[in-house]
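Only one protein chain is missing; all other protein chains are in place.
As written, the chains take the letters A and B, and residue 1 is the first residue of each chain.
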Amino acid sequence: MKGRIDTLRLTAEAAAGLLERGELSAAELHAAYAEAIAKRDGELHCYLRTTPYTGGAGVPIALKDVIGTEGVETTAGSRILSGYVPVYDSTVAARCKGAGLPLLGKTNTDEFAMGSSTENSAYGPSHNPWDPERVPGGSGGGSAAAVSAGLAPWALGSDTGGSIKQPAALCGIVGLRPTYGTVSRYGIVAFASSLDQVGPTTRTVRDCARLYGVIAGRDPRDSTTVDVPGVELPTAEDLRGIKVGVPRELNEAEGIEPGVKEQVAKAIALCEELGADVEECRLPLSVEYGLPCYYLIAPAEASSNLARYDGVRYGFRAQADGDLTAVYETTRDAGFGDEPKRRIMIGTYALAAGYYEAFYGKAQQVRTVIVREHAALFERYDVLVSPTSPTVAFRFGEKTENPVAMYLSDLLTIPSCMAGLPGLSIPSGLSEGLPVGLQLIGPQLSENTLFRVGHALEQALGFDFVPERLR
Amino acid sequence: MMAITREEVLHVARLARLALTEEEVERLQGELNVILEAVGKVRELDLEGVEPTSHPLDLVNAWGDDEPQPSLPLEQALSNAPEEEAGFFRVPPA
Partner (left out) sequence: MTAWEPVIGLEIHAQLKTRTKMFCRCEVGFGFEPNARTCPVCLAHPGALPVPNARAIEWTVKLGLALGCEVAARALFHRKNYFYPDLPKGYQISQYDVPLCANGRFSVPGPDGDNEIGVVRAHLEEDAAKTVHVGGGTGRKVGSAHSLVDFNRGGTPLVEIVTAPDVRSADEARRFLQLLRQTIVELGISDAEMEKGTLRVDANISVRRPGEGYRTRWELKNVNSFSFVARGIEVAIARQIELYESGGSVEQETYDFDPDTNALTPHRSKEEADDYRYFPEPDLVPVEFPSGEVERIRAELPEAPGARIRRIGETLELEAAQVLVANGRDPLYEALVEAGVDPRTAANVVLNEASALDPAGVDAKELARVVEARSELPRETYLEAIAASASAGFRADAYLSQRAVSDEGELAPLIERILVANPGQVEAYRNGKEGLLGFFVGQVMRETEGKANARVVSELVREQLAR
């Protein structure tokens, strides 16, 4: 193929086609993205670092900087890991390598994946390609913005309470949070162990399915993983035989912008047109208690997972007079930003003697309730739908005054995360010129159903994933 | 509603090995109270007899065989060490 590749519109599937037909080499494709990044990432700051082409015959990929990559600096968006170069590949990075996917670079993230906007990154925020004065979402805003702006054909992110789905929604692209346990966490900088999952951030549902197939499946190095059914690339463009549940509490929660509600309502109507049975249903406690439950369990696990950052074996170590304790305390206070500190404090408190039962213990019980409520619905429905995010992309600084304001961005994604359920976000329309995401939630191991429903809707919606201002 | 006291903030910071500045202590006390208020909602529910969920999966017995795998070469084990001496990681006295 002569002439330049315009990465702006390229899907991974289309790129794979180009490679297969020999229209260009993998090295050339990588170079095209490198060039696009050089030209346009200055404005968006999706990438923390880019990497040269070192081999691989497949479609290049960007990885969120919580995904460990051997020989390539991995910071998790934090100062405390500045300069840390892993001596081993995470399993997902190794699987991408094994599939011949060259690495484009590591994308920006809220520090330790804690946040909903990338404003918590120690290296500066990323910007939404639809409107650079607004956030791309978080924590995986870098990956979402890169894919949205054509600076990567696809990417991997990580999702704990919505960190793949919410940025996908705010950037107008596709994001999958897989069933807990289907993608290995080995080599992923841990935030909350019982919630973290790595997943695809892509332009189309088919790309998402394809990438999921590359990374999913049991890993003997991660005891919490399971085997997965084979991935089926979706083709059907109807929804006949699909029963769709519309949980009232998710769809009418406080704080959902009218524009978002409108777009989602249209998408739900479309489901019916495509042949699905659509019905309202209830999640009586999951939405109301999901956020508090998450913001106890996740910080508790995080407070423990972040204890290893002590300046002894890797990462930043502060100069401190005095003994070891002084080094620990100074290193950690200087190395961690405000949000990790907040969560470490909350988490430590929730686990502390005298408080365990009232906080962490209680939260684990609430989690059981959430699991049961969802399971009951899935006896009747194949998929539940709702908005992914209560709002479209917000402006920088809009939600940073009050930590809980930011936490509310995850209100709709969190409940299904607590139950380990998969969720797919697809763009369903625009509100005030900004993308609105539709969330599809399924029972455990129902990814193929989510792909099917997502693809059919995607085709029917015809949403153009290239940001208007870039076309 | 339980409010977190300054002493508790200091105690928790000690447990977590965070040397908070005075500004941080004050700010965090306020922020933690806001968060605790929000998450304290969980205590509203009557959860008598509800089992806690520690793991979202129904998985048990994921073990590895007692067969040795190669360890890291020494240079790699030490490669990220902030301070190293004669093959050991060096730290101030405890």
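Everything below uses one rule, namely that a residue touches a chain if its C-beta (ideal position, glycine included) is under 8 Å from a C-beta of that chain, and two chains touch if they have at least 3 such contacts.
Every value quoted in this text rests on a predicted model; they were computed, and no experiment measured them.
Q: Can you tell me which of A:7, A:51, A:74 or A:128 touches the chain that was removed from the display?
A: Of all options in A:7, A:51, A:74 or A:128, contact with the hidden chain holds for A:74.
Q: Can you tell me which of A:224, A:330 or A:416 touches the chain that was removed from the display?
A: A:224
Q: Among the options A:77, A:161, A:187 or A:290, which residue touches the chain absent from this view?
A: Answering carefully, the residue with contact to the hidden chain is A:187.
Q: May I ask you to list the residues on chain B that touch the chain which is not drawn?
A: Output for chain B: 15, 17, 54-55, 57, 59-69, 71-72, 74, 77-78, 85-94.
Q: Touching residues of chain A against the unshown chain: what are they?
A: 68, 74, 76, 81, 84, 86-88, 90, 185-190, 192-194, 220-224, 300-301, 304, 306-308, 310, 312-314, 324-325, 328, 348, 351-353, 356, 360
In this section, only the chains that are shown with their structure count from here on.
Q: Touching chain A in the complex: which residues of chain B?
A: The touching residues are 2, 4, 8-9, 12-13, 15-21, 24, 28, 31-32, 34-36, 38-43, 45, 47, 50-57, 59, 62-64, 72, 76-77, 79-83, 89, 91-94.
Q: Mind pulling up the chain A residues that touch chain B in the complex?
A: Its residues touching chain B are 83-85, 87, 180-181, 194, 220, 223-224, 226, 285, 288-289, 291-293, 295-296, 303, 307, 310-317, 320, 322-330, 332-333, 336, 341-342, 344-346, 348-350, 352, 358-359, 361-369, 371, 402-404, 407, 418-420, 444.
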